[in-house]
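One protein chain omitted, others in place.
This part shows chain A:
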Amino acid sequence: MIRNYLKTAWRNLLQNKTTSLISIVGLAIGICCFLLLTTYLINELRYDRFNENAGRIVRLTYSYQSPDDVAATHTALTPTAPVPVFKQEIADVEDGVRIYNYTDGRPAAVEYGDKLFSESKMLVADQSFFNIFSFKFIKGNPANALVDPSSVVITASTAKKYFGDDDPIGKILKVNQTNNLMVSGVIEDVPAYSQIKFDLMGNYAIMPRSKNLKWDSANDYSYLLLKPGMPVAEVQKKIDAFVKNRFSGEGQTNHIWYTLEPLTRVHLHSDTADNLDPSGNITYIYILAVVAVILLVLACVNFLNLVTAKSAERAKEIGVRKVMGAQRIQLFIQFLTEAGIITLCSILLGVFLAYLCFPAFSTFCGQLVSFDTWRTSWLISGTVILFVLVTLLAGTYPSLYLSAFKPAATLKGKVSGYAGGNALRKSLVVFQFVVSVFFIISTIIAVNQLQYIQNLNTGMNRDQVMVLDIGGMPFNKIMAFKNELIQQPGVSGVTATYDSPVNVQGGYSINSVEDKNSDFSLSVTAVPVERSFVKTMGIKILQGRNLDLSDEQQVLTDDYEKRKYGFILNETAVKALGWKPQQAIGKRIGLNGRMGFIKAVVRDFNFTSLHEKITPIVIFPQYDWFGKLLVKTNGKNTANTIKQIQASWHTFYPDIPVNFHFLDEEFNEMYKNDQRTGDILKAFTIVTIFISCLGLFGLAVFSTKQRVKEIGIRKVLGAGVFNIVGLISADFLKLVIVAVIISSPLAWYAMSRWLQDFAYRVSIQWWVFASAAGMVVIIAFITVGYQSIRAALSNPVKSLRSE
């Protein structure tokens, strides 16, 4: 019997090539998207779980609040003291490790023989690192790989890059001309789903900061290994008690505390700043899971619609089979078999499509995803479950519907089914379009917002600014290089700063303020700069004068105590101090012990992500350490200017590879996640529109078939083509309008939430909804139009004869 089912199913499939193809392709696309998304989700959910100690490792985060701060600051960066101190003082802590991002400021120049590479992923960690975390060693021993302070563990691809097929163990890598590090181990490349990613791992002991234990200067990432079976909450209590005890009394005004985060929660649940690895967001995970299911359901709905759309053609067969003795259950199984065959084809095609899409999708979502993400047994059982689920989801309703046909009626050509089933089919199409319209609206808003950010006047001129990494280079040489560059024809200004001006990080506090109590303290962001910074970056001075040569000379005096700093504050900072810009000029303030006067007040400019509001910032001259050299070019013949700059660099720094980028790129990079959200929305929009249109097409086929007679009669009575097309299209456009009405508030709500994350955002305007509606109506009309025109042009004699 099953053979008979398969045979009819297969022949049906071949006979209705168009609809079969639509069903299979639609379903395959749904399955492909579902696979891609679930693979991505698996990748996110397994983050860090490869560590054998994953259940016992916690990350330490640091929070502090000065008395005059509105809110506390939470950061993943910690001082040097907590790890060793907690390990010693708190019995539940078995071990701990501090990790420092060696290449945070600028990439490291790494030399081996005549090979010189710029490495951007080098970390240094306490020697316990490989005991706590589980990285697979190809060569060397995890237990003692980092014991020697001058040892370095590298990944397999790094080893390949420097040493080819030679044994890397014992070879010396020269890092930043100063550190000679000996390779003591080679590990497999760090998986993308690890929050600690590196190509080289050195010993923390090479850092000067490792020499003393301090409770300020937070620059390390700290992880603790708890004793087995210790609940995190217990340890947290003990640490809280310890910290409270340690920092009570002795004139402590700042409130500080440490929080333990289980390792496996860091990636998706942490909301601290300065993470080592860009964190995911559990909300996105939930949303994507819902989207994955919705896409699959959309595709199933489609299949369901198309099958019922063909039911008129199947009615006779069903009647005949029933008359010949088929029971309903037998017919049900027959139609389910057909659904199964379609599903099988779709799964095969979907898996193949997913296979083709994985590389592109990997770039798209910024992490490597492929079928390797799955365990083979999971993949197989997953596919089987998917097959059963989709078959049932897509096949049950049509099978029930079809097998219920009354033979006496169907054999006479009266296909029942305009009643209940139709309402269901229509609601399904509405559902599909609700999803499509939702994505269209969301995409329009997201694209708008991203454009808005890009074009927003941030109060600073980012155009044509080249950023060169100069972290840690001697100041005199930087100044000489600067003076050389400024002579070049394409260069209109050169300055240096500690941080990149689009992402200033430094946390300071203002105290010793004229006219204020002695215990006044205000947390601010501050950035040490070279004196022409404000002018080069085009930041507008509201009051006072820019930094000049005298300020430079002040900060170059050797006697630290005697320096008088000239500070530049933004409007927000001045306001926080309770002054008007003109009142502020000349006021005496201190910045973490640096005494000086307010020299100028500048208009507010955005110095971090536009997700954040502008906060107080202090710009001050300090010539100890510069991270970035900013070169403003005039925009004419940029390629040539770059070449000149590179050439000068090589004469000044022959041993160091030049690393540069444009400030605009860096700015855009900060919105990569948002850009990605936009891209994902775009992709979903296209997929959902496509799937929905397939569904609508199916319904149009169904409905025009049902109305053949009505159309025939209308034509005989004198209706023109235009009337008929209008008649049929109006029906579907109504559905689409209903979808727009349902979808708009949902999309409005969701996107308002999304926009909440931006301190600077567009307002959602009515035209967004109007244009989404217009777009979807046009698309729907094109889809339905072909069917209705065909129906309208058909010869009424033909359609009426069949009765």
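In the analysis below, contacts are C-beta pairs under 8 Å (C-beta built on N, C-alpha and C of every residue); 3 or more make two chains touch, one makes a residue touch a chain; residues count from 1.
Note that contacts and distances are computed from a predicted model.
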**Prompt:** Looking at UniProt, which of "Helix-turn-helix conjugative transposon-like domain-containing protein", "Glycine cleavage system H protein", "Sulfite reductase" or "ABC transporter ATP-binding protein" names the chain we cannot see?
**Reply:** "ABC transporter ATP-binding protein"
**Request:** Specify the residue from the set A:Val70, A:Ala233, A:Met324 or A:Leu549 that touches the hidden chain.
**Result:** A:Met324
**Asked** Of the residues listed, A:Gly55, A:Pro149, A:Pro262 or A:Pro407, which one is in contact with the missing chain?
**Response** A:Pro407
**Request:** Could I get the residues of chain A that touch the absent chain, sorted low to high?
**Result:** 1, 4, 7-8, 11-12, 15, 316-317, 319-321, 323-327, 330, 407-408, 411
